[in-house]
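This report concerns only the one structure given below.
In this view, the complex is presented without one of its protein chains, the others remaining in place.
For subunit A:
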């Protein structure tokens, strides 16, 4: 055990450090994190104006009146609230492009407003024009996300390359010129070169393939998306994330960059839902809310069920962790539990820690695959209490019941392991008192 943790400290942690500090991945993670409020508001706006049940099919009663009222309300507010959905979701790639420009420029210590504007312009050149040169909005939503990522990274890389070598740098310093003007001039030529580069890229792709970058990306990414949306794909991912967590490496290292794929899947679901598809009939299962609401109930390791078990422990330490952990568990924060039990690097806890998540993964996936519960069409944010989050993101009451069932199941999975561990801890505590 000691040897294992030594290997970990020396080899695995520096690797995790490097990975989590990788500039582009970090910029992507931070960008998606910063736009979550807009995805949440945008997708919930759609939910608000889309009553999930046609009230005319219901028997008269409370539910009939409830959905009738909702339908009338939805018709009234459809225009103002619908516009929030349309812009937040269907123009999302524009602000992702700006965010990546901002965060990547920060990594390079390039200050000012220019980099995020430049990255947005780069994205618009690549995605806002069709192959025939006409303007298009088709790729401003989820389908343009990878173009936003790639275009922004290329633009900022070129700008940084030129900036670092002072190529085309016009210096007006010390000539009584205001600083803002100095900066604008300093980056004028690098900005022009960057945009020419992006323009040439756009032209090159169109001449070679006959279509634009986002159209090309859609074709290239479709096998990747099928893989991430498959049961083996998400099972393997969950296994890796949980095993890494067991080694003490935070899940965001992996899930941060994965958010790009999950967001594409989620926006495709939302678009299908907006076109009238039922939540059971939207294309993708594996999305951001699927991962955080259905797999990681109470936090990575599905520790909500564990917290309940901990409260019944005899050992003072475990009971304390249960008490400390239960409130944050409602918001899916579980570091106290991971470090307090501990689950991390605890050989007795590896099986339930990873196993509970994998069981949740297979059961929820199957339930969605066979249409027993709705798939996710809204982003409630990962801090939402899971049963409520599941309801909001699927508009299916059965999803909420599924989560409650999974919490009980997770508790049962943890139970035998915790009982043995509790006995051991309790005896240790008794022995140290004597």
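A few remarks follow.
The rule is short, and it goes like this: a residue touches a chain if its C-beta (ideal position, glycine included) is under 8 Å from a C-beta of that chain, and two chains touch if they have at least 3 such contacts; residues count from 1.
The definition used in the following text is that contacts and distances are computed from a predicted model.
Of the names listed as "Carbamoyl phosphate synthase large chain", "Iron-sulfur cluster assembly ATPase protein SufC", "PTS sugar transporter subunit IIB" or "Sulfate transport system permease protein CysW", the one that matches the UniProt record for the absent chain is "PTS sugar transporter subunit IIB". The residue from A:115, A:190, A:248 or A:374 that touches the chain not shown here is A:248. From the options A:154, A:333, A:372 or A:409, the residue with contact to the unseen chain in the full assembly is A:333. If you put the hidden chain back, the residue from A:282, A:321 or A:418 that touches it is A:321. Interface note: of A:80, A:112, A:342 or A:416, the residue touching the hidden chain in the full complex is A:342. Those residues of subunit A that touch the chain absent from the view are 13-14, 16-17, 26, 30, 106, 248, 250, 252, 317, 320-321, 324, 328, 333, 335-342, 344.
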